[in-house]
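Following this message is one structure expressed as C-alpha coordinates.
The complex appears here without one of its protein chains, the remainder shown in place.
Letters A and B name the chains as they come in the text, with residue numbers starting at 1 for each one.
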Amino acid sequence: MAPPHTPPRLEAPLLEVLDLACQRGGRRVFEGLSLVLEAGVLLALTGANGSGKTTLLRALALLVPLEAGVVRWQGKDVAADREFWRGQIAWLGHLDGLKGDLMVRENLLIAERLRGGDGSRVDAALATFDLTNLASRAVRTLSAGQRRRTALARVVASGAVLWLLDEPLNALDAPAQTALRTALATHLASGGLAIAATHTALEIPGARTLELGVA
Amino acid sequence: MTGFAVLVLRDLRLVWRRPGDVAVVLAFFVVATTLFPLGIGPETNLLARLAAGVLWCAALFASLLSLDRLFASDYDDGVLDLLLLAPWPLELAALAKCAAHWIVTGLPLAVLAPLLGVAFGLDAKSLLVLAATLAVGTPTLSLIGGLAASLTLGARRGGALLALLALPLCIPTLIFGASAVETSVSGEGFGVHLAILTALALVSLATLPWAMAAALRQGGE
Partner (left out) sequence: MPDLHFLANPARFRRFSQRVLPALSFATVLALAVGLYMALVQAPPDYQQGQTVRIMFIHVPSAWLAMAGYGLLAVLGASLLVWRHPLAALMARATAPVGAVFAAVCLLTGSLWGRPMWGTYWVWDARLTSMLLLFFLYLGHIALSRAYDNSDRGDRAAAILALVGVINLPIIKFSVDWWNTLHQPASVMKLGGPSIHPTILVPLLWMAASLTLLFVLLVLLRTDTEIDRRRLELADLQA
(Lines give C-alpha, C1' and ligand atoms only; values in the text may rest on other atoms or scores of the structure.)
Protein backbone atom coordinates (compact mmCIF):
# COMPACT_ATOMS: atom_id res chain seq x y z
CA MET A 1 0.00 0.00 0.00
CA ALA A 2 1.29 3.43 -0.90
CA PRO A 3 2.01 5.72 2.04
CA PRO A 4 -1.18 7.75 2.52
CA HIS A 5 0.59 11.02 3.11
CA THR A 6 3.98 12.55 2.65
CA PRO A 7 5.97 11.96 5.81
CA PRO A 8 6.94 15.18 7.55
CA ARG A 9 10.51 14.13 8.33
CA LEU A 10 11.14 16.57 11.10
CA GLU A 11 13.53 16.13 13.94
CA ALA A 12 11.37 18.46 15.99
CA PRO A 13 8.60 16.79 18.01
CA LEU A 14 5.29 16.49 16.17
CA LEU A 15 3.03 16.55 19.20
CA GLU A 16 3.77 18.24 22.50
CA VAL A 17 1.48 18.16 25.50
CA LEU A 18 2.33 20.45 28.38
CA ASP A 19 0.93 20.27 31.88
CA LEU A 20 -2.52 19.05 30.83
CA ALA A 21 -5.36 18.81 33.36
CA CYS A 22 -8.92 17.62 32.76
CA GLN A 23 -12.12 17.16 34.68
CA ARG A 24 -14.95 14.75 34.10
CA GLY A 25 -18.26 15.13 35.91
CA GLY A 26 -16.74 17.61 38.35
CA ARG A 27 -13.85 15.29 39.22
CA ARG A 28 -10.22 15.92 38.26
CA VAL A 29 -9.19 12.92 36.14
CA PHE A 30 -5.53 13.84 35.63
CA GLU A 31 -3.29 16.88 35.96
CA GLY A 32 0.24 17.94 35.18
CA LEU A 33 0.39 15.53 32.23
CA SER A 34 3.15 16.18 29.70
CA LEU A 35 4.14 14.30 26.54
CA VAL A 36 6.53 14.77 23.66
CA LEU A 37 6.03 12.55 20.60
CA GLU A 38 7.95 12.50 17.33
CA ALA A 39 6.69 11.21 14.00
CA GLY A 40 6.56 7.42 13.74
CA VAL A 41 5.76 6.79 17.40
CA LEU A 42 2.97 4.70 18.87
CA LEU A 43 1.96 5.62 22.40
CA ALA A 44 -0.06 3.04 24.32
CA LEU A 45 -2.18 4.46 27.13
CA THR A 46 -2.67 1.92 29.88
CA GLY A 47 -4.24 2.08 33.30
CA ALA A 48 -7.23 0.75 35.18
CA ASN A 49 -10.85 1.55 34.32
CA GLY A 50 -11.61 5.18 35.15
CA SER A 51 -7.97 6.23 35.05
CA GLY A 52 -8.73 8.77 32.31
CA LYS A 53 -7.52 7.08 29.10
CA THR A 54 -10.63 8.02 27.13
CA THR A 55 -10.71 11.51 28.65
CA LEU A 56 -7.10 12.06 27.58
CA LEU A 57 -7.89 11.01 24.00
CA ARG A 58 -10.93 13.29 23.93
CA ALA A 59 -8.90 16.13 25.43
CA LEU A 60 -6.21 15.76 22.74
CA ALA A 61 -8.95 16.01 20.10
CA LEU A 62 -10.31 19.08 21.96
CA LEU A 63 -13.65 17.31 22.40
CA VAL A 64 -13.54 18.13 26.12
CA PRO A 65 -12.35 21.48 27.44
CA LEU A 66 -8.82 21.58 28.85
CA GLU A 67 -8.81 22.76 32.42
CA ALA A 68 -5.15 23.66 32.15
CA GLY A 69 -2.25 23.07 29.81
CA VAL A 70 -1.61 23.30 26.11
CA VAL A 71 -1.42 20.90 23.15
CA ARG A 72 1.05 21.80 20.39
CA TRP A 73 1.25 20.31 16.90
CA GLN A 74 4.43 21.10 14.98
CA GLY A 75 5.11 23.78 17.57
CA LYS A 76 1.74 25.57 17.23
CA ASP A 77 -1.06 25.63 19.81
CA VAL A 78 -3.82 23.47 18.31
CA ALA A 79 -6.55 25.57 19.94
CA ALA A 80 -5.57 28.44 17.62
CA ASP A 81 -6.87 26.67 14.50
CA ARG A 82 -9.31 24.00 15.55
CA GLU A 83 -10.50 23.11 12.06
CA PHE A 84 -6.95 22.44 10.88
CA TRP A 85 -6.35 20.33 13.98
CA ARG A 86 -9.51 18.28 13.46
CA GLY A 87 -8.31 17.60 9.93
CA GLN A 88 -5.14 15.99 11.29
CA ILE A 89 -7.03 13.49 13.44
CA ALA A 90 -8.51 10.10 12.67
CA TRP A 91 -10.78 9.06 15.51
CA LEU A 92 -11.83 5.64 16.74
CA GLY A 93 -14.01 5.99 19.81
CA HIS A 94 -15.36 3.21 21.99
CA LEU A 95 -18.45 3.46 19.77
CA ASP A 96 -17.78 2.46 16.17
CA GLY A 97 -19.16 5.63 14.58
CA LEU A 98 -20.99 3.71 11.84
CA LYS A 99 -24.56 4.04 10.55
CA GLY A 100 -26.34 0.70 10.81
CA ASP A 101 -28.57 1.39 7.82
CA LEU A 102 -25.69 2.25 5.50
CA MET A 103 -23.51 -0.32 3.78
CA VAL A 104 -19.92 -0.86 4.83
CA ARG A 105 -18.43 0.93 1.83
CA GLU A 106 -21.03 3.73 1.99
CA ASN A 107 -20.16 4.33 5.63
CA LEU A 108 -16.49 4.74 4.79
CA LEU A 109 -17.09 6.90 1.73
CA ILE A 110 -19.45 9.25 3.58
CA ALA A 111 -17.16 9.50 6.61
CA GLU A 112 -14.28 10.30 4.27
CA ARG A 113 -16.27 12.97 2.39
CA LEU A 114 -17.41 14.50 5.69
CA ARG A 115 -13.71 14.94 6.44
CA GLY A 116 -13.34 16.75 3.14
CA GLY A 117 -11.57 13.83 1.40
CA ASP A 118 -12.38 12.18 -1.92
CA GLY A 119 -12.57 8.60 -0.62
CA SER A 120 -9.80 7.35 -2.89
CA ARG A 121 -8.23 5.25 -0.11
CA VAL A 122 -11.46 3.52 0.88
CA ASP A 123 -11.10 0.36 -1.22
CA ALA A 124 -7.51 -0.23 -0.15
CA ALA A 125 -8.53 0.25 3.49
CA LEU A 126 -11.35 -2.26 3.10
CA ALA A 127 -8.90 -4.77 1.68
CA THR A 128 -6.53 -4.21 4.62
CA PHE A 129 -9.17 -5.46 7.02
CA ASP A 130 -10.48 -8.18 4.70
CA LEU A 131 -13.81 -6.41 4.27
CA THR A 132 -13.96 -6.35 0.48
CA ASN A 133 -16.59 -9.07 0.24
CA LEU A 134 -18.67 -7.41 2.99
CA ALA A 135 -18.50 -4.01 1.27
CA SER A 136 -22.18 -3.91 0.29
CA ARG A 137 -23.59 -5.40 3.48
CA ALA A 138 -25.58 -3.09 5.77
CA VAL A 139 -23.55 -2.47 8.91
CA ARG A 140 -26.43 -3.48 11.18
CA THR A 141 -26.18 -7.06 9.83
CA LEU A 142 -22.50 -7.36 10.85
CA SER A 143 -21.02 -8.94 13.96
CA ALA A 144 -19.32 -6.78 16.60
CA GLY A 145 -15.86 -7.78 15.33
CA GLN A 146 -16.77 -7.00 11.73
CA ARG A 147 -18.05 -3.59 12.77
CA ARG A 148 -14.87 -2.86 14.66
CA ARG A 149 -12.88 -3.79 11.57
CA THR A 150 -15.03 -1.45 9.50
CA ALA A 151 -14.39 1.35 11.99
CA LEU A 152 -10.65 0.66 11.81
CA ALA A 153 -10.80 0.71 8.01
CA ARG A 154 -12.41 4.14 8.34
CA VAL A 155 -9.37 5.30 10.33
CA VAL A 156 -6.97 3.90 7.73
CA ALA A 157 -8.96 5.43 4.86
CA SER A 158 -8.74 8.90 6.41
CA GLY A 159 -5.03 9.24 5.71
CA ALA A 160 -4.78 11.48 8.79
CA VAL A 161 -1.39 11.87 10.46
CA LEU A 162 -2.58 11.37 14.03
CA TRP A 163 -4.64 8.31 14.94
CA LEU A 164 -6.49 8.46 18.24
CA LEU A 165 -7.75 4.97 19.05
CA ASP A 166 -9.87 3.96 22.04
CA GLU A 167 -9.52 0.20 22.68
CA PRO A 168 -8.79 -0.68 19.04
CA LEU A 169 -8.40 -4.39 19.83
CA ASN A 170 -11.94 -4.74 21.23
CA ALA A 171 -13.86 -7.63 19.66
CA LEU A 172 -11.09 -8.35 17.12
CA ASP A 173 -10.13 -11.96 16.32
CA ALA A 174 -6.50 -13.02 15.76
CA PRO A 175 -6.34 -12.30 11.97
CA ALA A 176 -7.94 -8.90 12.50
CA GLN A 177 -5.45 -8.09 15.28
CA THR A 178 -2.63 -8.93 12.88
CA ALA A 179 -4.21 -6.71 10.23
CA LEU A 180 -4.39 -3.85 12.74
CA ARG A 181 -0.71 -4.30 13.68
CA THR A 182 0.27 -4.27 10.00
CA ALA A 183 -1.81 -1.15 9.38
CA LEU A 184 -0.29 0.58 12.41
CA ALA A 185 3.24 -0.36 11.33
CA THR A 186 2.61 1.04 7.83
CA HIS A 187 1.14 4.23 9.31
CA LEU A 188 4.10 4.74 11.65
CA ALA A 189 6.67 3.92 8.99
CA SER A 190 5.21 6.64 6.78
CA GLY A 191 5.71 9.23 9.49
CA GLY A 192 2.35 8.95 11.21
CA LEU A 193 1.63 9.08 14.90
CA ALA A 194 -0.79 6.96 16.92
CA ILE A 195 -2.09 7.09 20.46
CA ALA A 196 -4.10 4.10 21.60
CA ALA A 197 -5.88 3.47 24.87
CA THR A 198 -5.68 -0.26 25.48
CA HIS A 199 -5.93 -3.03 28.05
CA THR A 200 -4.16 -5.61 25.93
CA ALA A 201 -0.57 -5.16 24.81
CA LEU A 202 -0.46 -4.00 21.19
CA GLU A 203 2.86 -5.81 20.58
CA ILE A 204 4.22 -3.21 18.23
CA PRO A 205 8.01 -2.93 18.37
CA GLY A 206 9.18 0.40 19.67
CA ALA A 207 5.82 1.36 21.16
CA ARG A 208 5.95 3.65 24.18
CA THR A 209 3.66 3.25 27.12
CA LEU A 210 2.07 5.81 29.38
CA GLU A 211 0.38 4.42 32.47
CA LEU A 212 -2.33 6.63 33.87
CA GLY A 213 -2.85 6.26 37.60
CA VAL A 214 -6.23 6.11 39.28
CA ALA A 215 -6.92 9.58 40.59
CA MET B 1 -19.03 18.28 -2.75
CA THR B 2 -19.04 20.15 0.55
CA GLY B 3 -19.50 18.49 3.91
CA PHE B 4 -22.85 20.25 4.22
CA ALA B 5 -24.22 18.62 1.08
CA VAL B 6 -22.74 15.24 2.03
CA LEU B 7 -24.48 15.35 5.39
CA VAL B 8 -27.86 16.41 3.95
CA LEU B 9 -27.68 13.64 1.34
CA ARG B 10 -26.61 11.11 3.96
CA ASP B 11 -29.61 11.92 6.14
CA LEU B 12 -31.93 11.75 3.13
CA ARG B 13 -30.44 8.38 2.20
CA LEU B 14 -30.99 7.11 5.76
CA VAL B 15 -34.63 8.20 5.57
CA TRP B 16 -34.93 6.55 2.16
CA ARG B 17 -33.74 3.29 3.70
CA ARG B 18 -36.39 3.56 6.43
CA PRO B 19 -39.32 5.45 4.89
CA GLY B 20 -41.58 4.23 7.68
CA ASP B 21 -40.29 6.87 10.10
CA VAL B 22 -41.47 9.70 7.86
CA ALA B 23 -44.66 7.94 6.85
CA VAL B 24 -45.65 7.67 10.52
CA VAL B 25 -45.20 11.43 10.99
CA LEU B 26 -47.33 12.27 7.96
CA ALA B 27 -49.95 9.72 9.01
CA PHE B 28 -50.05 11.34 12.44
CA PHE B 29 -50.68 14.71 10.80
CA VAL B 30 -53.59 13.32 8.74
CA VAL B 31 -55.15 11.39 11.63
CA ALA B 32 -54.77 14.22 14.14
CA THR B 33 -56.44 16.77 11.84
CA THR B 34 -59.26 14.35 11.04
CA LEU B 35 -60.06 14.09 14.74
CA PHE B 36 -61.07 17.75 14.98
CA PRO B 37 -64.22 17.60 12.80
CA LEU B 38 -65.18 14.46 14.72
CA GLY B 39 -64.72 16.27 18.02
CA ILE B 40 -66.22 19.62 17.05
CA GLY B 41 -68.93 18.61 14.63
CA PRO B 42 -69.20 18.78 10.85
CA GLU B 43 -70.61 22.31 10.53
CA THR B 44 -68.78 23.79 7.53
CA ASN B 45 -68.66 27.43 8.62
CA LEU B 46 -67.19 26.57 12.00
CA LEU B 47 -64.63 24.20 10.48
CA ALA B 48 -63.52 26.77 7.92
CA ARG B 49 -62.92 29.25 10.75
CA LEU B 50 -60.93 26.72 12.78
CA ALA B 51 -59.04 25.22 9.82
CA ALA B 52 -56.01 27.51 9.98
CA GLY B 53 -55.35 26.97 13.68
CA VAL B 54 -56.04 23.24 13.61
CA LEU B 55 -53.85 22.52 10.59
CA TRP B 56 -51.02 24.69 11.86
CA CYS B 57 -51.07 23.16 15.36
CA ALA B 58 -51.15 19.65 13.92
CA ALA B 59 -48.23 20.48 11.61
CA LEU B 60 -46.30 21.87 14.58
CA PHE B 61 -46.86 18.70 16.62
CA ALA B 62 -46.04 16.47 13.65
CA SER B 63 -42.75 18.20 12.95
CA LEU B 64 -41.74 17.92 16.62
CA LEU B 65 -42.65 14.25 16.68
CA SER B 66 -39.65 13.06 14.68
CA LEU B 67 -37.15 15.49 16.18
CA ASP B 68 -36.01 13.61 19.26
CA ARG B 69 -33.97 11.25 17.04
CA LEU B 70 -32.45 14.09 15.01
CA PHE B 71 -29.16 14.15 16.88
CA ALA B 72 -29.77 11.25 19.26
CA SER B 73 -29.19 8.62 16.58
CA ASP B 74 -25.78 10.09 15.72
CA TYR B 75 -25.05 10.41 19.44
CA ASP B 76 -25.91 6.76 20.12
CA ASP B 77 -23.76 5.24 17.37
CA GLY B 78 -20.77 7.55 17.83
CA VAL B 79 -21.13 9.40 14.51
CA LEU B 80 -21.61 12.67 16.42
CA ASP B 81 -17.94 12.47 17.43
CA LEU B 82 -17.02 12.30 13.75
CA LEU B 83 -19.15 15.37 13.03
CA LEU B 84 -17.52 17.19 15.96
CA LEU B 85 -14.13 16.27 14.47
CA ALA B 86 -14.95 17.13 10.86
CA PRO B 87 -12.65 19.91 9.64
CA TRP B 88 -15.46 22.35 8.89
CA PRO B 89 -17.81 24.35 11.14
CA LEU B 90 -20.15 22.37 13.34
CA GLU B 91 -22.75 25.12 12.82
CA LEU B 92 -23.05 23.97 9.21
CA ALA B 93 -23.44 20.35 10.29
CA ALA B 94 -26.28 21.34 12.63
CA LEU B 95 -27.87 23.32 9.82
CA ALA B 96 -27.51 20.37 7.42
CA LYS B 97 -29.32 18.08 9.87
CA CYS B 98 -32.18 20.59 10.18
CA ALA B 99 -32.32 21.04 6.40
CA ALA B 100 -32.66 17.29 5.91
CA HIS B 101 -35.37 17.20 8.59
CA TRP B 102 -37.25 19.97 6.84
CA ILE B 103 -37.07 18.24 3.45
CA VAL B 104 -38.59 15.05 4.83
CA THR B 105 -41.19 16.60 7.18
CA GLY B 106 -41.80 20.33 6.66
CA LEU B 107 -42.02 20.14 2.89
CA PRO B 108 -44.37 17.09 2.76
CA LEU B 109 -46.54 18.74 5.44
CA ALA B 110 -46.83 21.88 3.29
CA VAL B 111 -47.89 19.72 0.34
CA LEU B 112 -50.29 17.60 2.36
CA ALA B 113 -51.98 20.39 4.33
CA PRO B 114 -54.01 21.87 1.40
CA LEU B 115 -55.51 18.42 0.72
CA LEU B 116 -56.72 18.33 4.30
CA GLY B 117 -57.78 21.96 4.06
CA VAL B 118 -60.33 20.95 1.42
CA ALA B 119 -62.02 18.77 4.01
CA PHE B 120 -62.22 21.83 6.28
CA GLY B 121 -63.98 23.83 3.57
CA LEU B 122 -61.18 26.28 2.81
CA ASP B 123 -61.47 28.19 -0.48
CA ALA B 124 -58.90 27.74 -3.24
CA LYS B 125 -56.91 30.88 -2.45
CA SER B 126 -56.70 30.06 1.25
CA LEU B 127 -55.44 26.57 0.41
CA LEU B 128 -52.55 28.14 -1.47
CA VAL B 129 -51.89 30.55 1.40
CA LEU B 130 -51.88 27.60 3.81
CA ALA B 131 -49.29 25.78 1.71
CA ALA B 132 -47.20 28.94 1.37
CA THR B 133 -47.19 29.72 5.12
CA LEU B 134 -46.23 26.15 5.95
CA ALA B 135 -43.45 26.18 3.36
CA VAL B 136 -42.05 29.40 4.84
CA GLY B 137 -42.82 28.60 8.50
CA THR B 138 -41.74 24.97 8.86
CA PRO B 139 -37.99 25.72 8.42
CA THR B 140 -38.25 27.79 11.61
CA LEU B 141 -39.94 24.86 13.35
CA SER B 142 -37.16 22.49 12.22
CA LEU B 143 -34.50 24.88 13.51
CA ILE B 144 -36.18 25.46 16.88
CA GLY B 145 -36.85 21.76 17.22
CA GLY B 146 -33.25 21.05 16.27
CA LEU B 147 -32.08 23.35 19.06
CA ALA B 148 -34.34 21.58 21.56
CA ALA B 149 -33.07 18.21 20.30
CA SER B 150 -29.44 19.26 20.72
CA LEU B 151 -30.10 20.66 24.20
CA THR B 152 -31.78 17.44 25.38
CA LEU B 153 -29.08 15.16 23.96
CA GLY B 154 -28.43 12.52 26.60
CA ALA B 155 -31.02 13.92 29.00
CA ARG B 156 -33.45 11.87 31.01
CA ARG B 157 -37.05 12.09 29.66
CA GLY B 158 -35.73 13.63 26.41
CA GLY B 159 -38.88 13.49 24.25
CA ALA B 160 -41.35 15.28 26.51
CA LEU B 161 -38.69 17.76 27.56
CA LEU B 162 -37.97 18.55 23.92
CA ALA B 163 -41.60 19.53 23.36
CA LEU B 164 -41.64 21.67 26.52
CA LEU B 165 -38.57 23.59 25.32
CA ALA B 166 -39.57 23.95 21.68
CA LEU B 167 -43.29 24.79 21.87
CA PRO B 168 -43.08 28.24 23.55
CA LEU B 169 -40.39 29.27 21.07
CA CYS B 170 -42.57 28.14 18.14
CA ILE B 171 -45.48 30.38 19.15
CA PRO B 172 -44.61 33.42 16.97
CA THR B 173 -44.43 31.18 13.89
CA LEU B 174 -47.73 29.54 14.82
CA ILE B 175 -49.44 32.90 15.34
CA PHE B 176 -48.36 34.42 12.03
CA GLY B 177 -48.79 31.21 10.06
CA ALA B 178 -52.32 30.60 11.28
CA SER B 179 -53.40 34.25 11.12
CA ALA B 180 -52.20 34.55 7.50
CA VAL B 181 -54.62 31.78 6.52
CA GLU B 182 -57.34 33.31 8.68
CA THR B 183 -57.06 36.74 7.06
CA SER B 184 -57.13 35.06 3.68
CA VAL B 185 -60.36 33.26 4.66
CA SER B 186 -61.95 36.56 5.68
CA GLY B 187 -60.81 38.08 2.39
CA GLU B 188 -58.11 40.43 3.67
CA GLY B 189 -54.46 40.82 2.72
CA PHE B 190 -51.92 38.39 4.11
CA GLY B 191 -48.68 39.80 2.67
CA VAL B 192 -47.48 41.20 6.00
CA HIS B 193 -47.92 37.85 7.68
CA LEU B 194 -45.85 36.08 5.06
CA ALA B 195 -43.18 38.76 5.33
CA ILE B 196 -43.01 38.34 9.10
CA LEU B 197 -42.89 34.54 8.77
CA THR B 198 -39.95 34.94 6.40
CA ALA B 199 -38.27 37.31 8.85
CA LEU B 200 -38.75 34.78 11.67
CA ALA B 201 -37.19 32.07 9.50
CA LEU B 202 -34.22 34.31 8.71
CA VAL B 203 -33.68 35.28 12.36
CA SER B 204 -33.74 31.60 13.33
CA LEU B 205 -31.37 30.77 10.51
CA ALA B 206 -28.95 33.45 11.64
CA THR B 207 -28.95 32.60 15.35
CA LEU B 208 -29.95 29.01 16.08
CA PRO B 209 -27.12 27.10 14.29
CA TRP B 210 -24.66 28.68 16.73
CA ALA B 211 -26.74 27.71 19.74
CA MET B 212 -27.13 24.19 18.34
CA ALA B 213 -23.39 23.81 17.75
CA ALA B 214 -22.67 24.96 21.30
CA ALA B 215 -25.17 22.45 22.67
CA LEU B 216 -23.73 19.65 20.50
CA ARG B 217 -20.20 20.37 21.72
CA GLN B 218 -21.45 20.05 25.28
CA GLY B 219 -23.19 16.81 24.35
CA GLY B 220 -19.91 15.48 23.00
CA GLU B 221 -18.03 16.11 26.24
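Everything that follows uses one rule, which is that a residue touches a chain if its C-beta (ideal position, glycine included) is under 8 Å from a C-beta of that chain, and two chains touch if they have at least 3 such contacts.
Keep in mind it's a predicted model, so treat the numbers as computed, not measured.
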item	value
Contact partner of the left-out chain, one of B:V79, B:L151, B:V185 or B:A201	B:L151
Sole contact to the chain not displayed, among B:A5, B:I40, B:L115 or B:L164	B:L164
Sole residue of A:R27, A:H94, A:R140 or A:R208 that reaches the chain not shown, by the stated touch rule	A:R27
Residues in chain B touching the chain absent from view	147, 151-152, 154-158, 161, 164-165, 167-169, 171-172, 175-176, 179, 182, 200, 203, 207-208, 211, 214-215, 218-219, 221
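By our rule, only the chains that are shown with their structure count from here on.
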item	value
Euclidean distance of C-alpha centroids - chain A vs chain B, Å	37
List of chain B residues in touch with chain A within their complex	1, 3, 6-7, 10, 13-14, 17-18, 76-79, 81-89, 220-221
Residues of chain A that touch chain B when the two form their complex	58, 61, 63-65, 83-84, 86-87, 89, 91, 93-102, 106, 110-111, 113-116
